[in-house]
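Dropping a structure here in structure tokens format, bear with me for questions.
The other protein chains are all here in position, but one chain of the complex has been omitted.
In this document, chain identifiers A, B and C correspond to the written order of the chains, with residue numbering beginning at 1 in each.
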């Protein structure tokens, strides 16, 4: 247990705490899985994870390597087809928290996962929405985990808005179900946003990180909460559970 | 085999012949089932029956008593849920022939299965559409079997149009997939209609039935084909198959 | 991950999830009709219900006769192929003993209302109703113009139906685990969508089984636990309908109902004896007797297992 704390471990632990009192989580694979599993063992014993592949109530014998890993299916409580997953479960309003990642995020929590540069002739073609557009439009709230916190990722203007937050949707007269991004967890700290019409604000920093450093790493004039908390470092218990119970093979923690 | 021919047997045999060269049939229970089973043994070996309950490729151990009979499910090739049955199979355009019945039919093959009298305070409340509206709108053609051929059933004006033929739909600017009712098989003979814009015409009568008798039994000025055929009576083979193989327990033929 | 025990008695489930004035959906297409739930609604004397059900058949006629229902949303109001529903016809034809508000749809119209409700859509399009008189008596059947050109290059119109979101949906199934992961086979109708469309859902089952049984075949779970609020174990609760692999349909009772329901006195006597006169469905089952149930028993036709695999 004396190994140094990795970035993945830090983000997983911080994300797990944010799941306290949340119930139904929609997750892709990777850090969200770790966060949800850890939350289950700590702050959210009743948490239910629905995977983007259609698995509900997974009881995997090993930590899954993808959202479609066969170990998620065997012994699961239900596997549902895509139209029901996206139509009834997600759009139907059953999801409390969705996890998303992105190449770029703006101050309103809108996301770009499509291109760097111009859409028609991009300098980098990214994978695109997947179910991101649907998670943002239909989950009650969205947590974003971004490893890299720099002005190109936290940008004043997205190169392309793949996944709009509710402010952009409302401007077009479309009313999404949820509040959009409420938490952004990064290597520097936590940004938060409570609802429509509100920008992301810096609410917490990791030990040793200054507010000025976060501002400098953010591509817009970042608002800062009246009191910026220091994120408590992972406890011995959290790290032990994560390393020994959740991901003993270090599939993600490597 | 010397028992007298019943009305059910006659209608079943005549309907079975009309299924020659047809492939995919959508059927409620009763006479359509008998007709399809007999056609399978005679004129249409490749026929596939899809039941309104969602059963495809049934291999019942006994003649089913309803479209939802458990014997239709056991040993079937597939059982599909309602949204797929009505959405993909029927509306998707996979059905060649649908069978319908009705309390009233008009000269264009539109049907009333809702009420006798005024809809708001009917003298008789009938069951309603069931899937009839969808069968008419989406099957390539529709066969109607009507036991009673009289002016109240074959009416100049429907008390209520539950299930419109394509002529009525087109008048409203909606284009159905199929041609609507193409055959009406009754105790007196066969009416036929080839396509949109055409009225039902008398094309055949049972032995001993005159054209005038059919006209008198029809509540509109019935058109008559240039040559009205005489329906060949059930052959010995057809009757034997029907009585001995299709419905030996006389579930329907009683 | 967590397994929450949602099992309760039928009495508790109806008391907790069905209130006077509610919109109650009972689904099950001929197969797995939640009759026992309807009977408990009668026993508890609910009033002013809107009942949503594709095939309004015997259980609906009984609920009508017990005075529970003021509005019906349906696409087929008949006693299967066995005849008429006496009470329903009296209510509609003669407002006897009271009028019944009736919203008439076709089967797929009802299916699409559940689809819209379950998918939180403002409407669902379907290629039905063009030229029908149904829109003249049901103002919820409306049209939308497609934003894509039709096959002839001209604008294309299509009918739509609105979502239905019942206060509660009640379905019957073969088995579930304690938390509500529900497995059905045979005719599965539109039950999953009806559950997702509802604010609350009650699943009545022939058997509550061990978690391991459900988890041995997750694709058989048509309704996941996250959509279920209560699990009621009520064997033979679908009678006179059937449960594939458990007991057969009571065709004789379907035929008898046309006779019983034709005479209001006979019908009320039947309710007094079989519903109001029984404490619960277990008593109803017992009253029917072992010999009766032996007549509906079915033999064995087991599915071949499939392998879900296990990482070595």
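Basically, contacts are C-beta pairs under 8 Å (C-beta built on N, C-alpha and C of every residue); 3 or more make two chains touch, one makes a residue touch a chain.
Keep in mind it's a predicted model, so treat the numbers as computed, not measured.
**Q** Checking the contacts here: which visible chains does the omitted one touch?
**A** Contacts of the unshown chain, counting the full complex: A, B, C.
**Q** Using the document's definition of touch, tell me which of A:133, A:192, A:211 or A:224 contacts the absent chain.
**A** A:133
**Q** Would you indicate which residue among B:24, B:107 or B:125 is in contact with the undisplayed chain?
**A** Spelled out, the listed residue whose C-beta touches the missing chain is B:24.
**Q** Considering the complete complex, identify which of C:16, C:67 or C:125 is in touch with the unshown chain.
**A** Checking the options C:16, C:67 or C:125, the one contacting the hidden chain is C:125.
**Q** Just name the one of C:93, C:167 or C:217 that touches the chain not displayed here.
**A** C:217
**Q** Among B:13, B:47 or B:241, choose the residue that contacts the chain missing from this document, as touch is defined above.
**A** B:47
**Q** Tell me where the left-out chain touches subunit C, residue by residue.
**A** Touch with the absent chain occurs at residues 120-127, 140, 142-148, 150, 156, 158, 160, 162, 174, 183, 185-186, 188, 213, 216-217, 219-220, 244-246, 248, 297-312.
**Q** Could I get the residues of subunit B that touch the absent chain, sorted low to high?
**A** Touching the chain left out of view, subunit B contributes residues 24, 40, 45-50, 55-57, 59, 61-62, 70-71, 73-80, 84, 87-89, 91-94, 138, 177.
**Q** Could you list which residues of subunit A touch the chain missing from the display?
**A** 29-30, 52-55, 65-70, 73-75, 79, 81-83, 86-87, 90-91, 110, 114, 119-134, 137-138, 158, 160-177
One rule holds in what follows: only the chains that are shown with their structure count from here on.
**Q** What topology does the chain touch graph have (line, ring, star, complete, other)?
**A** Drawn as a graph, the chains make an open path, so a line.
**Q** Calculate how many whole Å lie between the centre of subunit B and the centre of subunit C, each centre taken as the average of the chain's C-alpha atoms.
**A** Going by mean C-alpha positions, subunit B sits 28 Å from subunit C.
**Q** Could you give the separation in Å between the centres of subunit A and subunit C, each centre being the mean of its C-alpha atoms?
**A** Roughly 39 Å separates the two chain centres.
**Q** Measure off the straight-line distance from the CA centroid of subunit A to the CA centroid of subunit B, and report it in whole Å.
**A** Comparing mean C-alpha positions, subunit B is 57 Å from subunit A.
**Q** Where in subunit C do residues touch at least two different other chains?
**A** If we look for residues of subunit C contacting two or more partner chains, we find 115, 192-193.
**Q** Mind pulling the residue numbers of subunit B that touch at least two other chains?
**A** none
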